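Sharing a structure, written as structure tokens. Questions coming.
Other chains of the complex are left out, but the ones given are in their true place.
Labels run A and B following the written order; every chain starts at residue 1.
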Amino acid sequence: MLKMQQITEEIVRHVIQPRQQESHKGTFGRVMTIGGNTHFGGAIIMSTSAAVYSGAGLVTCATAPQNFVSLHARLPEAMVVDYQDYAAVAALMPQMDCIVIGPGLGTDATALAVLKFVFSRVQPQQNLIIDGSAITLIATHQLALPHAKLIFTPHQMEWQRLSGIKLPQQTPAQNQRVQQQLGADVIVKAHRTEIYLANSSTVWQNPVGSAAMATGGMGDCLTGILAGFLAQFTQNRGQSILAAIYSHSKISDNLAKQQYVTLPTQIITALPHFMAQMAG
Amino acid sequence: MLKMQQITEEIVRHVIQPRQQESHKGTFGRVMTIGGNTHFGGAIIMSTSAAVYSGAGLVTCATAPQNFVSLHARLPEAMVVDYQDYAAVAALMPQMDCIVIGPGLGTDATALAVLKFVFSRVQPQQNLIIDGSAITLIATHQLALPHAKLIFTPHQMEWQRLSGIKLPQQTPAQNQRVQQQLGADVIVKAHRTEIYLANSSTVWQNPVGSAAMATGGMGDCLTGILAGFLAQFTQNRGQSILAAIYSHSKISDNLAKQQYVTLPTQIITALPHFMAQMAG
């Protein structure tokens, strides 16, 4: 029996706890972000930056080598690896708590090969956030899904491609039916984003956010926050996902009091301050 | 019968409305900026940044590949494409609501070829902002103008080349005569910029701005604001153009209370805040 519920700030405050002092960077998880072809390098820069600024312990970006310099010029905190250097990617993947694939990946043969390689190596206990063109590739090529903790972050058109449910028929009940077949967490991004969690009959709705977020890269930014939260806040995956989504939008709402549009890079910069407020 | 009128803040407030909440990034338009050769890459970076910060939904920059990294290091929100990869440019162009051509394009054979290609593909319903060296190329090579919603942004010397009217003879009446032949919107940039709108006998004058704006790149910045406004504010093209011009100068005036010179990149950064004030 389907139940609708709204994410609350209490959930966020519950998830973002003060950090345990006896810890080191490994305590807060390892994240790999995979994407960014020669046209869409900005997308993976934003995803990676969001993972770092949300507090992931160690972040490696697997991308086209053409993006290494722009990434490091903005974010020296991250490491880089050529996403087509499969030996290097394979060597790094087992350490990861959370992997993001999709931002700026594109849909060409290189993208497909990278996606297939990641699917062949991801392990059941790892979080795998699948975004943007990676979703389109799965739908187009009818790829079998790997055994891992999958999180899909489609917007409504991507969800149509993946689920086969046409946009006007994307009701909570229909969405949940396909989500449960996928056995994954699914975040359907829209004016009011809906979240379908694996192993839960509740459909969650994001009550915050506004049209000030309707700008390119906003979804890329969300993938990094999701990764950062899942890497650090491991007590309750579902709640961490909800908290990431709410935080992303709530930061925009805070900025939007004084801005007509809120850019992904501004939301990223504001993460450490917002999270301190939630933890405080 | 020619009428002179000054742009007012009321026009800006009328154009920049609070965003409709049921929306997505597509709602706020797609922009392509075309320019930036190996010497003048900064110009297209500024134009593209202004489009993003003024709130265009999705922005793609077509430029020399040498500029990809510097653009992404400043602005991961934008996508990039090689401006000489005509297949890729042709595939993207039909989606665009607004195209800017000219900032940092140069006047060599490559520039001419790119310009001609864009002229051959632009569609009647698309806004095409023609700036800087693109204007010079049209004048020099007597290029036929394409069927599109053309906006020219010459400074007075470029206007002389395009219109054939020598600088001392650039009276409103003379300017309007040629502008009406062109069937385009024309913005003649000067100490007091004048705007000649298609389908209107009124000549608009920009009452704001100061010599603090007299620095390289200021015109490139304007093209991006124009593109962002035309992509989002589609109710009244003429008013959107006037609002973009006024906003560009008014932000400088605000900054100039505390700065001797106001740089284009500073005006870009201030856009979201200024627009919130106008919409509020």
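Simple rule for what comes next: contacts are C-beta pairs under 8 Å (C-beta built on N, C-alpha and C of every residue); 3 or more make two chains touch, one makes a residue touch a chain.
Here the structure is a predicted model, which means the values were calculated and not measured.
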Oligomeric copy total, full assembly; chains in place: 2: 4
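Here is the rule we go by: only the chains that are shown with their structure count from here on.
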Angle of rotation relating chain A to chain B [CA atoms, steps of 5 degrees]: 90
Distance from chain B to chain A - Cα centre to Cα centre, in angstrom: 35
Residues of chain B defined as touching chain A within the complex: 16, 19-25, 27-28, 52-59, 68-73, 75-81, 88, 271-273, 275-276, 278-279
Of all residues in chain A, those that touch chain B in their complex: 38-43, 45-46, 49, 66-67, 69-70, 73-74, 155, 190-191, 210-212, 214-218, 256-265
